[in-house]
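A selection of the complex's chains, in situ.
Letters are used for the chains, namely A and B, taken in the order the chains are written, and counting of residues starts over at 1 for each.
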Amino acid sequence: MNAPETRTITLHPSGNPIGKPDTPYLLNTWYAAALSTEVPTEGMMQRTLLDTSVLLYRKADGTAVALHDRCPHRFVPLSMGRREGDDVVCRYHALRFDCTGTCTHNPHGNGHIPAAARVRSYPLLERHGLLWIWMGEMPADPSKLPDFGPLDDGPATGLAHTYMPMKAHYELIIDNVMDLSHVDHVHGEIITTRGQLSPLIPPVKEENDTVNVRWEWSQTPAMLIFANFLPDPAQGARHFLDVTWFAPATIRLMVGAVQDGTSPLDLAHTVGQYDVHTCTPASEGHTHYWFATRRNHVVDDAGFNAMKIQAMHGAFVNEDGPIIEAVQREMNTPDFFALNPVLISSDVAPVRVRRLLRRMIDAERRWA
Amino acid sequence: MNAPETRTITLHPSGNPIGKPDTPYLLNTWYAAALSTEVPTEGMMQRTLLDTSVLLYRKADGTAVALHDRCPHRFVPLSMGRREGDDVVCRYHALRFDCTGTCTHNPHGNGHIPAAARVRSYPLLERHGLLWIWMGEMPADPSKLPDFGPLDDGPATGLAHTYMPMKAHYELIIDNVMDLSHVDHVHGEIITTRGQLSPLIPPVKEENDTVNVRWEWSQTPAMLIFANFLPDPAQGARHFLDVTWFAPATIRLMVGAVQDGTSPLDLAHTVGQYDVHTCTPASEGHTHYWFATRRNHVVDDAGFNAMKIQAMHGAFVNEDGPIIEAVQREMNTPDFFALNPVLISSDVAPVRVRRLLRRMIDAERRWA
């Protein structure tokens, strides 16, 4: 007879809803909270992450801070208040909290500060141009954030980031990136594979809480995002697309083209780009979506860089986005499988991701 | 001891919500889906009927098609996609469906089409300037659509149709037409009976899933919609109003006036009109409402025809509509009787309709 394994988790006294048994999200993990550039050096910003209102600001030394955006006294959003040095003062009764969430001043009565007068603070990592937040109850583990080092490698004019709020469940956005067979049907001339991609049944690998899918194909001419940077823009090229999901909601996408017949299909040998897409649920039907792109060509041209990210942003907002949001409205439930989808060959990778993420969330619930 | 009767119903594999035991609508019947003129000869339109998103379009030969507006793969509305001949191609992954809902092309992998890749199609009838849809599980029965032949009889300039979306339960609209005692109180000079209608206790007949109510009265002058077409517009006239409800939500209304004392009160002997009102629930609190009107006077005047339907449309939108929508907000439930209405003599016909419709829906539920 097996005794159930047990583990002790210290619940935070803040009354924060995160960590409730019915929370639908993976919690002991890193989620993007904001672009580094979104959090100002003065002032404060509010963002709802995992159904929780979070206050983001920077200390005088530039370090970013994340606190539950709710005064524990009368539940006023702290983001309505004001900064006092590295502390935050509540708008209503002027309780003051430091960047760890400890109440440091109570102007009322004899100034006594109740022990419970604490705001939950959330560990942050600032990496690859993004702030990553840990909202689970277990100790934050920096080693759990995947290394997207290539994003950092090269001049600023070869790297760009963007942010898009979406009225859709985050898994619908992950589905979209994990199954790129849609590019010929959804997108225009710029990133078409001229029908080469859809017929492929790409290999899918699952290991260490990641799912990888890879396409390799030839087309003439090359994808237009690369053709002009190849020796002969009008000729055919070999291409690859290598897409890896990291739990819970981050995807690394490498894509490139080359015109010789022997080079390995990787970013070192092709004209290509290294992208990171990441999603954080605001709530069940609303998602924050960011992506970052690093090119290995035209890396010193700020104008080209601006055009590049604008085009990527536009393709998503004008082409993928409306479809995904329509699916959200039509499904009207987060439970994809309950609607009995008819699955086809290109669904292998996104379905693997959905099932692995479900197992991880279920496992976390059993611990909690 | 009676064994319960049983019947086998083949449920459609599309996952379509229609036909669930808790569906509040009568299903094995014809509902209006659109005016013939609403469905274009090219392109597609979407309309929510009975809580279900329906795609409507016409084949090259003009035949109208109704499909569940949801790709069975990833639940994208097919109405976001494009036509390819008589087929429809999904916007997301380009699965193609013919007008029967059969998937005819899958551009992915080896092109295999799963047997389940089907969209539910709905039988349509095109009659009397309307498209009628059958959304139940039993075989569509054209004989169940009542014959409104008189609508078709005469020149185009003697017939007009209109469409009005309403934020109200469809039974509130039926109540409105089945109890015309409101005309003196709600409407203006044009269709007033000068108080003659309300005091009457009209006979109500129920037979063969229809409910009929009939008023006959005299007034001076005649209703203004007819007075100018009678021998002496200033004199009195005998009138009749004959209203018949056909389950679930269609009403035939005949009304006319005559100045001699002996003619039978019917459309053959009076200056009058033959109207059909029909409602289709979009959802519990939203209804599509159409009506058609055929006159037996001034039948060749296109300008008069346009003015006539505009006046009828305006009377409903500006006079009945706001009352019915206010009742919907005040009731905040579809269950009229649960609110203990105080019924008066003029409620006999609408209450008969409500009770008969309820029995029909309950009977259908027992079969399902």
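Convention: contacts are C-beta pairs under 8 Å (C-beta built on N, C-alpha and C of every residue); 3 or more make two chains touch, one makes a residue touch a chain.
Bear in mind the structure is a predicted one, so any value in this text is a computation, not a measurement.
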Full complex, copies of the single sequence (shown: 2): 3
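Criterion: only the chains that are shown with their structure count from here on.
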Inter-copy rotation, subunit A to subunit B, in degrees (Cα atoms; steps of 5): 120
Mean-CA-position distance for subunit B and subunit A (Å): 48
Residue ranges of subunit A touching subunit B (in the complex, touch as defined): 175, 179, 181-182, 184-186, 195, 198-201, 322-323, 326-327, 330-331, 339-347
Contact footprint of subunit A on subunit B as seen in their complex: 15, 53, 70, 72-77, 80, 90-95, 106-112, 114, 116-117
